[in-house]
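Each remark here refers to the structure printed beneath this line.
Only one protein chain is missing from this complex, and each of the others stays in its spot.
Chain naming follows the written order as A, B, C, D, E, F and G, and within any one chain the residues start at number 1.
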Amino acid sequence: MKKVFGYPEALTTNQTHYCPGCTHGTIHRMVAESLGELGLRERAVGIAPVGCSVLAYNYFNCDMFEAAHGRAPAVATGAKRCRPDLILFTYQGDGDLASIGAAEILHAANRGEKITVIFVNNAIYGMTGGQMAPTTMPGQVTTTCPFGRNPDHEGYPIRVVELLSTLRTPAYLARVASHTPLHVVEAKKAVREAFRLQAENTCFTMVEILSVCPTNWGLTSAESNEWLEQNMLPYYPLGVFKHPDRSEADSAAEAGVLQGA
Amino acid sequence: MKKVFGYPEALTTNQTHYCPGCTHGTIHRMVAESLGELGLRERAVGIAPVGCSVLAYNYFNCDMFEAAHGRAPAVATGAKRCRPDLILFTYQGDGDLASIGAAEILHAANRGEKITVIFVNNAIYGMTGGQMAPTTMPGQVTTTCPFGRNPDHEGYPIRVVELLSTLRTPAYLARVASHTPLHVVEAKKAVREAFRLQAENTCFTMVEILSVCPTNWGLTSAESNEWLEQNMLPYYPLGVFKHPDRSEADSAAEAGVLQGA
Amino acid sequence: MPKIVVDKTRCKGCERCVEACPQSVIAMSKQLNEKGYFYAVPFDQPRCLGCMLCAINCPDIAIEVFVHGTQYQFIEY
Amino acid sequence: MPKIVVDKTRCKGCERCVEACPQSVIAMSKQLNEKGYFYAVPFDQPRCLGCMLCAINCPDIAIEVFVHGTQYQFIEY
Amino acid sequence: MAKVLMKGCEAIGEAAIRAGCRNFFGYPITPQTEVPEYLAKRFPEVDGSYVQAESEVAAINMLYGGAGVGKRVLTTSSSPGISLMAEGVSYIAACHLPIVFVNIVRAGPGLGGILPAQSDYLQATKGHGHGDYKLLVLAPASVQEAVDLIYEAFDLADHYLTPVMVMGDGMIGQMMEPVDLPDMRDLSDLVEKPWAATGACGRGPNIINSLYLKEDMCNANSWKLKEKADEIERKEQRSEAYACPGDVLDVLVVAYGTMARICKTAADEVKKKDKKKVGVFRPISLWPYPYEALAAEAKKAKKILVVEMSTGQMVEDVKLAVLGKKPIEFYGLTGGMVPSPDNVAHKLRSMIK
Amino acid sequence: MAKVLMKGCEAIGEAAIRAGCRNFFGYPITPQTEVPEYLAKRFPEVDGSYVQAESEVAAINMLYGGAGVGKRVLTTSSSPGISLMAEGVSYIAACHLPIVFVNIVRAGPGLGGILPAQSDYLQATKGHGHGDYKLLVLAPASVQEAVDLIYEAFDLADHYLTPVMVMGDGMIGQMMEPVDLPDMRDLSDLVEKPWAATGACGRGPNIINSLYLKEDMCNANSWKLKEKADEIERKEQRSEAYACPGDVLDVLVVAYGTMARICKTAADEVKKKDKKKVGVFRPISLWPYPYEALAAEAKKAKKILVVEMSTGQMVEDVKLAVLGKKPIEFYGLTGGMVPSPDNVAHKLRSMIK
Amino acid sequence: MQTEVIMSGFGGQGLMMIGKLLASAALEEGKNVTWLPSYGPEMRGGTANCTVVIGDKPVGSPLITSPWAAIVMNQPSLEKFAPMLRKDGILVVNSTMIPINSDRTDIRCFRIRADDLASEMGNRRSANLVMLGAYIGLEEIVSHKTLITAIEHAFAEKKKFIDVNRKTFTKGYELAKAGKSDD
Partner (left out) sequence: MQTEVIMSGFGGQGLMMIGKLLASAALEEGKNVTWLPSYGPEMRGGTANCTVVIGDKPVGSPLITSPWAAIVMNQPSLEKFAPMLRKDGILVVNSTMIPINSDRTDIRCFRIRADDLASEMGNRRSANLVMLGAYIGLEEIVSHKTLITAIEHAFAEKKKFIDVNRKTFTKGYELAKAGKSDD
């Protein structure tokens, strides 16, 4: 018999510490598979964030850094500028990337660093036990917005991909989801495309991946999927928002349509 | 005879340290006039940045802070949340706001802080003697891009107003210029509108003001105007990009048009 | 005939594979594994199409998929 | 008749007022002020329309504008 | 009021409210996140406001704004977050603004671990931010003392116009103990702040600033800060001498915070079982360091033992107090390992033989 | 090579290039912006790369990345910027990564002023970031020494796998002096870094990390850092004793960096005019502090005078060296005021009478 | 006199809760007390524990390396804490979940089918109270009565749980008093 689906080489066999049903694991696998399929594992250097995926260095079977909270894009910049022949990726949560690390992601994108950012948006701070993130949904209850996020006081969730899409510097920017098999299939394509573009030294690449946090959402795995579909998908539309091969006008138009959501 | 134009009450009579022809002075005046006309001077608290306008606290005739480099929006947030009855404004340069302070401006805008940000974009670090700013134009020579800003390595200039316009949180966001009398007239309207909206506790307000730096551009006052018109205006289109009274769709459409530039 | 193999020790019992399977091949065991989870079991293996959806959806890479010869693929992964 | 008054000590000689004036009322003095700048002088005062453009464009608020009675305003400021 | 059982972090939040603090700005980090979580829930009841800052850098600058408009403001964080606040705290000190901030120290350096440690001692007491200024640093050993010191910290901050740090560790933050909560301060009763930037209405502008273009002014501000530091050094030294009566001690243990509690247990045991005289000296104010009080106790001791959850940071201050007159030994574990009473007793026995 | 006249900042940049550094990450700040400006111009000639970071926080984390992939990396900044780097440097130290960074100190605290000062001494030597680690701190007194120490700093960093700070002030940064530039290092000759994250090709993954979930591992890393610090303390103390022959000194002046040059002039004058014996002790490594060497010199002196451009930060280390055996006085100006030789001579005379 | 109890099990088994009940009862009785949870990223799905120290004098270390008693609700907890117990210490074992025994002979071990008993009494989630009851039955460091009061206070806002919790607690208490271990 032929194995058509198995364990990717670019992951160690360590079991993750992620909660049951947490899609961090799925996303790790997509990254590892992409590195493997493109033959990049031996040149790859990953940057783990501070967040639930802080231990990512135990799971990826390639060279890794563990960065300070929010600073992964700066670490990747430093590494890539020193060794342009390496393949650099960061793996970051929404608190890490969109809150404390907002300046670093914005500027890495704007400088056009040839790195790949895997941005896991689960609308909450997972690791520290469920505080409000910049991507937390209006009305969503967290430990630091115990009465639900109130847009009048905390503002609306930040749509990072849309934000970065306004930058003039060429980039590959996509948003995908990770909660159903078909979403994973699309997500994987985007992740691989990002690494491919990096390997060709084309541009900055980032894939935002909508993810679940059953533990801090206080839901089962199945309920989480539903919550994501009902609350996050309408606000965080999926798609490729920017592609270096497409003209700005095209991307703007597509983004325009999606912004209506 | 009647004085139709004179010295605004909300400025001290101290002479500024700005270079001849630098429009920082003009912008100070607009802010002071707006405070005066709206009767807000006695409730106003301004936050000076680190940049050429670091001494703004000597010029505005109202209570002032001098903030750490880039952090004025956080300082204003702290002050406004503690004293919502006060009128808070920050006055920031492009290095201060768009580089080191990128996270602070993004999040103050996204939280919808009821403050007014006066953002002076002169495409360079004035105070420290002419280094590259995030808003420096492609090809522009500065002391830290002595061969001209190269978009392949440093990326393209950041358009802050366009960037913040993608946020869902209501805001007033406009870009104006300060180099000719008619531009100043429009600029003043935008500044006053921003303070009016703040006084009514409506939303976050920011006016980006294109400004000149004759000293570090190495040009005369008149040449600076020309340089600004030829290089900055096409890339930094003027207009109101977001207004709390207008629907998102309208703003997006307007922004879309302008983005074509 | 296609088949899946679940690594019982890796499984965290999240049931994502169960939800994913169009053929209802998988169900949860009534026993805990050593980590304390009710783990996934392919209790109706013959119905398996080898479509890989379960494996694709498993965050813990606890599932391997095997097929004989050529196999119609619903999805490209 | 409208007129402008330039505060010689505040002027930094940037010539923004000169550029702004539609009536060419203003020119630069041949003398330095105490700060070492050639300062602005309304050398053709009678042509002044009181339009305020010079004052609006002056970064150093060195110009005051005076008018008699009602005055047509080109711009609202 | 009857004692209530409260978690350290929550007690800190409640104590701040009772001290008149209505504005908290902070960013989550273990093991202190329960402070903001508590306040996010509790503040609406007292018209207070919680703002989750985008980072610790932003948080400390929000405090700068809040303190500058005259309010009692608080942030809490843990080691890496405290490092990020260094620039902001230097600004606040330079501007003579009162703030209270809490470091629930975790294991370092780098990301380290989240378990209790005392390895930020030198940072807090010597050189957090740039420039000549000092932090008033208070180190509670129990939840009750955390409450009392937080409550007082706001008064100290307002009195000296200075940043005050309360430094605990994961045990202080996570532990529940019975506490007597202080009364609610009457907000109208707090000290006036005529220097605050509250709108130039009926007076000239107030300016909160630390830039000095003229070097003599800048020099003067540094010396003003130095004089303030000297006054604090004279007036605010706090310490506790435990079981040190008489005039001979076999060993004097020096330890602070939770470590001092553990040392007391160890000292009691060695006293009881080995019939040796062991005292414990506990600095409560880490800066100003109680040099004189320690020197006085040290005089009676044959040997000094410093115990810390670090590789030895306070040792330097003990040396400065003892000035070579007594032998000083050190025992420490860090990284989240907490020396047990047995560990300390073992070390004590090795010193006494 | 013949001596060339170079500005301190530019000489620092050139020395780094010659030491094999090809990557600079930094953010402009007076009075050190000429370093990045010089390198932005010069790097293309040697295939180097200058990146203007968005902030000092980003810059230090870029160094973390660059050091982690095995390159010699540099950043330079000044006081407020250095404060912002505290968290990053703590991570770098915890991961045992070699970097060189420069603080051209300016007046503080807060925004302060841009003129020369020495008020970041305690921050640099005691408690910059959180956790147990130490910075190797070198303080040049001339442009030539700045060049030499920068050149050596890269080797020290690589040898001990530790961050090394070179600390100067605005005079060092802005002054031109004649310098002998060292030779270009052969890049292929630099020490190997098998631990670097350069792609797991033909070996298992290399991991650059400072997180330890297990407290014993975290403890072990702190003690590993401590042992390294102890080794550096044994081996890398540097100092200069100027005009201290014989065995009696009326006064021993202790000063570092540019302040020591000024004190030498003052000492020479007092020796000549007042016929008194005045020596100058100049620590070159501020950490490890040359305690023993200073103690030896201090033995000969009747009195000690510490002179700093601060309100008195190094005094504590001098006390630790002298241990109460000699009276110590302090003279200092700060905020950009530089004590002149006359000021110091005046103070010296008041001590000798 | 000072007593230290560690309670340990899977997250969700309610160990923190019984620790707090014990601590408040101790406070109620005027004793000195500390309660300290384990915390950290290991929380994720792993084993959680808390330590309660009760004494006549002020408590020294809230962190205990050789406790006097341990209440263990899953096997990893038994494996971790049984070896750390002091001589003559007490080990209360949830025998529904833990098939094995500690090999120590110098401690008192009490096994009780906590989950089963709780289920039988109508609320599977009250197994923790069975365990606590058993411990208090073995060693009445606080009185049964005070503990019942503590339960009533704790569930003042979820009154429907008071009854079952009171009952399950008392069940464990009585079995232990009667020496009716599972072995």
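The criterion applied here is as follows: a residue touches a chain if its C-beta (ideal position, glycine included) is under 8 Å from a C-beta of that chain, and two chains touch if they have at least 3 such contacts.
Predicted model, so just to flag it, every value in this text is computed and none were measured.
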Of F:72, F:130, F:193 or F:264, the residue that touches the missing chain is F:264
Among F:80, F:170, F:312 or F:332, single out the residue that touches the unshown chain. F:170
Had the left-out chain been drawn, it would touch chain F at residues 3, 5, 30-31, 113-116, 142, 170-171, 174-178, 258, 261-262, 264-266, 268, 338, 340-342
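Rule of thumb we're sticking to: only the chains that are shown with their structure count from here on.
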Among the remaining chains, which ones contact both chain A and chain D? B
What is the chain whose Cα centroid lies farthest from the Cα centroid of chain G? D
Name whichever of E-G and A-F has more C-beta pairs touching across its two chains. A-F
For chain B, give me the residues that contact two or more of the other chains. 54, 66, 68, 99-100, 102-103, 106-107, 111, 134, 154
Could you check chain F for residues that touch two or more other chains and list them? 54-55, 57, 80, 87, 91, 110-111, 209-211, 213
